[in-house]
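Just one protein chain is left out here, and the rest sit where they should.
Up next, chain A:
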Amino acid sequence: MVRLKDRYLLVNIVYTDVQPGHAKGPVSDLMLYNQPTTGELKPQHLLKAVRSEVNALFGDCGSGAVGGLQVKYLSQATSTFILRISRDHYRLVWAALSFMNRLPFKDGRPCVYRVVRVSGTIRKVEEEAVRRAKLFILAAKEEMAGKPTSGALDALLRGKEQGRSLAMVVDDDGDDLGRDDSEMGLDG
């Protein structure tokens, strides 16, 4: 039985239309950029937006390749969602996300879709989402306390090693049973 391999993309929505320092009340700048989303965002809207962007960028061939796209998880409070796509075509979806600059409504807010993790298993992506949420709270607290440099912020923005882009980390395809066909690398 040939294994069907997927890639799971963890995506953050970063809002760009709020000036730091102009918020009502004491809110850290980090929280301004990573605001919760308004209540109408549904998985179907996101799916439709990504599909139409892939169609514009990559035509009929691309939209056929990306037919297996699913939104596995969407959290409006943390403005995070997880997409599932087949392994061979995840870069099309990533490119389409880079070209999207608004929420998928009429006159949606301008925002940036930032892919922060690519993994072959959803468990690793979930763990990463939890880890990032913890680091985010820590970094926001440190910023409000007035610390000039924040270890949590570094960890959030730069990942496990200094200077290595977080999104370039791709986990193995293995599961608990065995690692006979584990793969590393971005274009596995």
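Just so it is clear, contacts are C-beta pairs under 8 Å (C-beta built on N, C-alpha and C of every residue); 3 or more make two chains touch, one makes a residue touch a chain; residues count from 1.
Basically, contacts and distances are computed from a predicted model.
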item	value
Missing subunit (named according to UniProt) among the choices "Ribonucleases P/MRP subunit Pop8-like domain-containing protein", "Phosphatidylinositol-glycan biosynthesis class F protein", "Nuclear pore complex protein Nup85" or "Essential MCU regulator, mitochondrial"	"Ribonucleases P/MRP subunit Pop8-like domain-containing protein"
Residue among A:Ser28, A:Asn55, A:Thr78 or A:Thr121 that touches the chain left out of view	A:Asn55
Footprint left on chain A by the chain that the document does not show	54-62
